[in-house]
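Below: one structure, written as structure tokens.
The complex is shown incomplete by one protein chain, all other protein chains being positioned as in the whole.
Every chain is named by a letter (A, B and C) in the order it is written, and numbering of its residues begins at 1.
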Amino acid sequence: MRENINLKVNIGGLELKNPVIAASGCFGFGREYSRFFDIKRLGGIAVRGLTLQPQKGNPPPRIAETPSGILNSVGLQNPGVHTFIEKEIPFLRKIDTTIIANVSGNTIEEYESMAEILSNADVDAIELNLSCPNVQEGCLRFGSSAQKVESVVSRVKNYAKKPLLVKLTPNVTDITEIAKAAEEAGADSVSLINTILGMAINAKTRRPILGSITGGLSGPAVKPIALRMVYEVSRAVKIPVIGMGGICNATDAIEFLLAGASAVMIGTAGFANPMVWVETIEGIEDYMAENSINSVTELIGGLIV
Amino acid sequence: MRENINLKVNIGGLELKNPVIAASGCFGFGREYSRFFDIKRLGGIAVRGLTLQPQKGNPPPRIAETPSGILNSVGLQNPGVHTFIEKEIPFLRKIDTTIIANVSGNTIEEYESMAEILSNADVDAIELNLSCPNVQEGCLRFGSSAQKVESVVSRVKNYAKKPLLVKLTPNVTDITEIAKAAEEAGADSVSLINTILGMAINAKTRRPILGSITGGLSGPAVKPIALRMVYEVSRAVKIPVIGMGGICNATDAIEFLLAGASAVMIGTAGFANPMVWVETIEGIEDYMAENSINSVTELIGGLIV
Amino acid sequence: MNTRYRILKAEYLNVDTFLLTVQSELISKKARPGQIVTIKCGDEGGVILRRPISICSVDREKGTFDIAIQIRGKGTKILSKFKAGDMIDIMGPLGQGFSLYPKHKKIIAIGGGIGIFPLLQLLKDHPAENKKAILGFRNKSCVILEEEFRQACNELFISTDDGSYGDKGFVTDTLKKVMDKEPADMLFFCGPLPMMKLGVEIAKEYNTPCEVSMEQRMGCGIGACLVCVCKTKKEDDWEYTQVCKMGPVFSGDKIIID
Partner (left out) sequence: MNTRYRILKAEYLNVDTFLLTVQSELISKKARPGQIVTIKCGDEGGVILRRPISICSVDREKGTFDIAIQIRGKGTKILSKFKAGDMIDIMGPLGQGFSLYPKHKKIIAIGGGIGIFPLLQLLKDHPAENKKAILGFRNKSCVILEEEFRQACNELFISTDDGSYGDKGFVTDTLKKVMDKEPADMLFFCGPLPMMKLGVEIAKEYNTPCEVSMEQRMGCGIGACLVCVCKTKKEDDWEYTQVCKMGPVFSGDKIIID
């Protein structure tokens, strides 16, 4: 880390040593990538999406490649929040970085329970996934109306004793309404975007490529959409915004910061380049040095329009 | 054209000699591309978006390249419907293909007027653009609620004496609702998707790349989203669906047909390859020959799920 | 972490399959038969996922390894343009390879199509006394690496779907005949899913342990994203397990192919 360069950001009460976070679902519980780089370099880790009970997930194939993007349909395969606490937190806590527990529920009660359970566990923040498109019931439905978001978030807020991030779905007519609902209900920050519902077909076999027919689009293809939504949302709410969607390098990350994000998450790009998180942190430092910027917070919302 | 291969499709009363149409806004009024290939090969031409009065359009830059896609913000620059009729129809009518007039209005009355004017002009069909994201007022707002779509379409229907296509915006929570509203209001078919609202930033200058800050995303990047929407809509309505979004070749086009489209439109891909429309038609023929398919209608909705 | 290595040789094995010899001390030393690497296809951005490819053979002394790749779609097409001298971005070795137990004295490796590749180093490294290989190809022009396999085992059987070379028919038919004549004590399968499904059943019939190498579309390639799963047994239930990390090689007892 360079001297005189301050990468610290504060996301609604959550202090991060730098604004680069591993996105949920793409980084497991950190174990695998820790073989490739020193994961304490990360500003934070959003762990794989958790549910109250273990989930088997969707039938394979669960991934399809699309132009500059991927579709996934993992369907929240995870060991459940209890096993996470028992088996994964001890490993994660040895690493000096911020741990964000990403949670999905089928009912408001499940969201409440998980918020309570995780508030008593050793994680730094809770990210409510109201937006996963890969499960039939539950979270996509919660995330697509302002009213439902308002009611889930305000009820969860009673149980969450840690900074509460609300992750928004891009599959909506007006994402600023949803973000405002989350803010009013007490969210400490919003993170966006989750994946965009999509589909891939094999013309030869005449079948869908994914086992569950549709899946969620992520990667560079969605970047322009994500950037627009971050720009819109950051102007509509006062709470911090965490931006993501197709970030592959420091330039992309800086674009999100300029558009109004206080931090960024990176997921898909790690599949091609496991060093993407570290390279992005270093690239932001380089950009700041070149442009004589001392604190990364100076970049946030710095777009000249 | 091969013998024994029937490419004809019927789109809600509109007969096309083949299912490949030039998408609105990307093909002008046909003059330019007619220098490159014999445009009577096309199943149809959707002309540049028309308004009642001439429009200057948005300030440049009006295009930004994104991963596997482009953003545009033309903003409906056009000479107005009257000049179109006077200056462009005579040229277009000399070409043996189907002419679809694409129209946008600021008010329902404008849509009504244009439908009336064009019903008395020599075009084959009218495509209502309820979905252009590049103008402040008007069409995006009409296209993003089922109720408004219902009211515009049903009122326009009184004046439209030609097959009426309704073009849908993907910037909505549930596109099937919008499609159903269009169907109920009397649309003869729906075409989708228009562009997805996006944004591009130049990290060096810290400014938006587009003169109007945001623009509409098209090209291969959006294909998985478009394909999913076509799949959903074609199962939700009985009227024919025209699919588009990122089609670059016959394989892509066949995927849309399998997903449920009765015809396809191609826009952005023509920028890289002006022969894309012809190559797509020929590629569909090849696929049909290889798979012993006599009529292209056998492919429509032929996805095996 | 370095993932960029130099290609020493690039040559076609037949019209759509090529072999790359890559220089890497690390991968050649660490790789176990059946393990994979994942390869980046290009930098233009359109094709973003790495392609999983089996390590076909290694030269631990020279510090090189070989991979054989069949052109299927966009990614492998891009890879086919690499030439000797180019740098290529490869992560590996990844996953779990085949089990090389000294207790197995007579083994048979059964492969079909691109499934034959990981079997070559398996045969080279396995300590068994009697090593047989049964390889299946579409037709004569698809037959590749025959000499290399012949040298790596005691007996080689080749069959083609159309009988244009070797026996006509499926490798599983040949397997039964071979087992009837001289039973092996371990079987290794790699190839199309129906072939492996049948293989596991045959192994059961003959009461012989077996391992299969599974294929699945991958994301991260290291176990983090859970997109590459296959079904495996778990007590009296089943679960989805990562092919990239817990496989690609699974015990015939554990895998569920349905």
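Worth pointing out:
Keep this in mind: contacts are C-beta pairs under 8 Å (C-beta built on N, C-alpha and C of every residue); 3 or more make two chains touch, one makes a residue touch a chain.
Note that the structure is a prediction, hence the values are computed from the model and not measured.
Residue B:E65 is the one among B:E65, B:E109, B:D122 or B:D286 that touches the chain not shown.
When you scan A:G12, A:G43, A:P67 or A:P170 for touch with the missing chain, the hit is A:P67. Contact between subunit B and the unshown chain involves residues 25-28, 31-33, 35-37, 48, 56-57, 60-65, 67-70, 72, 74, 77, 219-220, 248, 268-275.
We adopt the following convention: only the chains that are shown with their structure count from here on.
Ranking every chain by how far its Cα centroid lies from the centroid of subunit C, the top place goes to B. The most centrally placed chain, judged by C-alpha centroids, is A.
In whole angstrom, the spacing between the mean C-alpha positions of subunit A and subunit C is 36.
Each chain gets one centre point, the mean of its Cα atoms, and the points for subunit A and subunit B are 34 Å apart.
Multi-chain contact residues of subunit A, defined as those touching 2 or more other chains: 64, 67-69, 219-220. Each of the following residues of subunit C touches two or more other chains: 45-46.
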